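Notes for the one structure printed next.
Note that this complex is displayed minus one protein chain, with the remaining chains in position.
Chain lettering (A, B and C) follows the sequence in which the chains are written, and residue indices restart at 1 in each chain.
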Amino acid sequence: MTTASEPYVLNIGPQHPSTHGVFRLRVVMDGERIQDIDMVVGYLHRSMEKLAEERTYTQNIPFTDRTDYLAAMSNNLGYCLAVERLADVEVPERASYLRVIFAELQRLASHSMANGTFINDAGAWQTPLMYMFREREKILDLFEMTCGARLTTNYMRIGGVAFDPPPEFYPAIESLIDEMPTRIAEYTELLVDNEILIARARGIGVLTAAEAINGSITGPMLRASGVPWDLRKAEPYCAYDQFDFEIPVGHTGDCYDRFMVRLEEMRQSVRIIRQALDGLPSGPHKTEIPLALRPAPGEAYARVEGPRGELGFYVVSDGGPAPARFHIRAPSLINLSLLRQMAVGAALPDAIVTLGSTDIVVGEIDR
Amino acid sequence: MAALLEAGVPGSVVTSTDEWVEVRPERLVDALRWLHDDPEMDAAQLSNMCGVDRYDHFEVVYHLQSLDQNHQIVVKARLHDHEAASVPSSYPVYTGALLQEREVYDLMGIRFEGHPDLRRMFLWEGYPGFPLRKDFLQISADHHPGLPHFPFETGKQER
Amino acid sequence: MSSIGIVLGFYALSGLTIGAGLLVFLSRNLLHSVIFVILAFIGMAGLFVTLSADFIAVSQILIYAGAISVLLVFAVMLTPYASRDNPNSLFAPAGILIGLGFAGLMGFVGMRVIWPQLTGSDLEAQSFTGTVRSIGSMLLGTYALPFELASVLLLAAFIGAIALVREDEA
Partner (left out) sequence: MTAALDPIRAARVPLTGAKLVIGVIALVILAGIAGGVGFLVVSGALDGHWYDLRDLGIPIAHLRGWLDEQNKAQPAQLHDLLGDHWISYLTTALIGAIGILSFVGGVLLVLIWVERRLIGRIQVRRGPNRVGPYGLLQPVADAIKLIQKEVLIPNGADRFLFFLPPILVFIPGLLVWGPVPWAPNMNYLDLNVGVLYLIAISSLATIAIFIAGWSSNNHYALLGAMRTVAMMISYEIPLSMALVAVVLMTGSMQLSQIVQWQADHNVWLGALMPLALFTFFFSSTAELNRTPNDIAEAESEIVAGFRTEYFGMKFGLFYAVELGNAVAVGAFVTAFFLGGWSLFGLEQWIPPYLIFAVKVSSVYFVLVWLRGTLPRFRLDQLMAFAWKYLIPINLANTVLVAIEVTAFNHSSLPGVVSLGAIGVVNLVFTVWVARRWARFLGYRPETEHVLHPSLQTQVGGLRAAERLRASS
């Protein structure tokens, strides 16, 4: 005689505390164990790629804010790089440095959020999240100071950045950069040695290096699996080749490694910002481009190392005022390719932790 | 690179430029597999894939990259059948194609033969048409999809 | 101890117990029946309290209302929906007859037995050290062997249950 149990379907989302947006998982469960998992997305689909075909190259910049709303700067940057490559626009050096500073600030903000919500998914009742929000808040204040918006910054322009930072920006970022290493040390102290966190995250959702590479996984997840791959090093864009930083690489590719890699990347970002601030050249912050920008027919694929992974923009021009095709390579979506493999057979809490460690943003999945 | 690919997978390459190689859709999976396995090409990761509607044909663009050698390979396939555009799925070679192919199918309407789970992703099953196709809105014959002129420009300009 | 409070309590609690017992088989929903069974258990515990048997009362709540009832609820709730109501049964007349017969027997026995009663000075003379201590010394002294045998029996049942539901490892 054996016990028979019948599987049932559990709907996680679209409204659920740990789906981080309107994201839905249809999970077939046997008791607490997951037998099958299927993701249902599209609740936030705005068809940006189609809309972009009806708008000029400059008008498309605000769309990129709204894909990954937690990393608007990185999205702006990737898109501007693609159009610059397409239209052969030179960027002044000061603009490149400013882009690096803001992209790295954005990475800090985004990783704070990712790590905070990850710990929240592991069950800590919002305290680490609030700690990390404190720093994110200061970064968003810096954004607001510079470009007037906190989330949807719309700061990068084709050929540079929209504004030079105001004078009060510099003391504020200095104090933030001075404070950040102690804050990161604080998180490390609070979380890294925590037995419960180790019990919950170690060995959960493991991806080997081969699986991760073949599954198009990029960003911190790929690095956590042990692959030293970072586009800032591999194809240095902006001024990344002038800075000294290191790629944190995990050991096993589990959720804990992903958390640790993000934490270490925050340290590296602080390093980059420090160097960029010290070496910030003077000069114009923007190249004037013709308002009616009509790039020659052709195509360009530019990619940056976004907080979530390889953030690529594929822009095809047919010589008109609007891109003929505008495609966003969304790391949030593509990093979910292996979710099924990671989650099936695990218990429900493990799947939630795994999902938290992949760090998805639904705006970017659905676009 | 195109010559190497032609040598490795005979009859696959159609044309090529410095930037990309166009392969025959029937030989696409063979070409991808060869690129993936060849130690010199080492296209270990499918970095990006998307479909492009070129009015008279579709293009499926694969951005492959080698992490060890740090180079990128762009492979294209041209599909002339507008109604039943179909291309073999690259999922057997790259598991990362799982969601990207579903996305292309959903928005561009290109079928991927052999994909294990080809369903619409962002839109629901039964949604009429494929939004990223240029003829999606069925605009009248004298109107082209896309933006004809800059918003501040007066008068209509031919492109 | 025959103060009016105890008497009132006795009648209220017996009313509760009997009423809950009636509702157990009158309610159509099997789960509601289980709830009334628990209510009956609690009424019984109250009756034990009126008898100054506080240890037994608390044990009654702990074991029956706390543990056994959870088992009952589990068993009922996890059975399929179809078998979860109290249908009309052919056995109802027979069951009523048996129940009445049992009640009559109990009543007869209760009436006929001469219950030892202690009153006044006899009751005072009894050294009343608390029920826990006396029950404890009985269980571990006079009745140690039956007590241990019961535990062995339970252990055997335990192991048997585990062996029955254990899945064969392929």
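Brief remarks on what is shown
Throughout what follows, a residue touches a chain if its C-beta (ideal position, glycine included) is under 8 Å from a C-beta of that chain, and two chains touch if they have at least 3 such contacts.
Here the structure is a predicted model, which is why all the values come from computation and not from measurement.
The shown chains contacted by the absent chain are A, B, C, with contact judged over the whole complex. Screening A:30, A:88 or A:246 for touch with the missing chain picks out A:246.
When the missing chain is restored to the complex, the residue among B:12, B:66 or B:90 that touches it is B:66. Residue-level contact of subunit B with the missing chain is found at 42, 44-45, 66-70. Residues 8, 10-11, 16-18, 32, 119-127, 130-131, 134, 138, 141, 168, 171-172, 175-176, 179, 190, 192-194, 196-200, 202, 209-210, 213, 223-230, 233-234, 246-252, 256-257, 260-261, 264, 347-350, 352, 356 are the ones on subunit A that touch the missing chain. Touching residues on subunit C toward the chain that is not drawn are 3-5, 29, 31-32, 35, 38, 54-55, 58-59, 61-62, 65-67, 69-70, 73-74, 77, 130-132.
Here is the rule we go by: only the chains that are shown with their structure count from here on.
Between the Cα centres of subunit A and subunit B there is a gap of 25 Å.
Residues of subunit A that touch subunit B in their complex: 41-42, 45, 47, 49-50, 53-56, 211, 213-218, 227, 229, 234-235, 291-292, 301, 303, 310, 312, 314, 316, 318-322, 324-325, 327, 329, 333-334, 336-338, 366-367. Chain contact summary for the complex, subunit B toward subunit A: residues 44-48, 50, 52-53, 61, 63, 67, 70, 72, 74, 94-100, 103, 107, 121-124, 131-132, 136, 145-153, 159.
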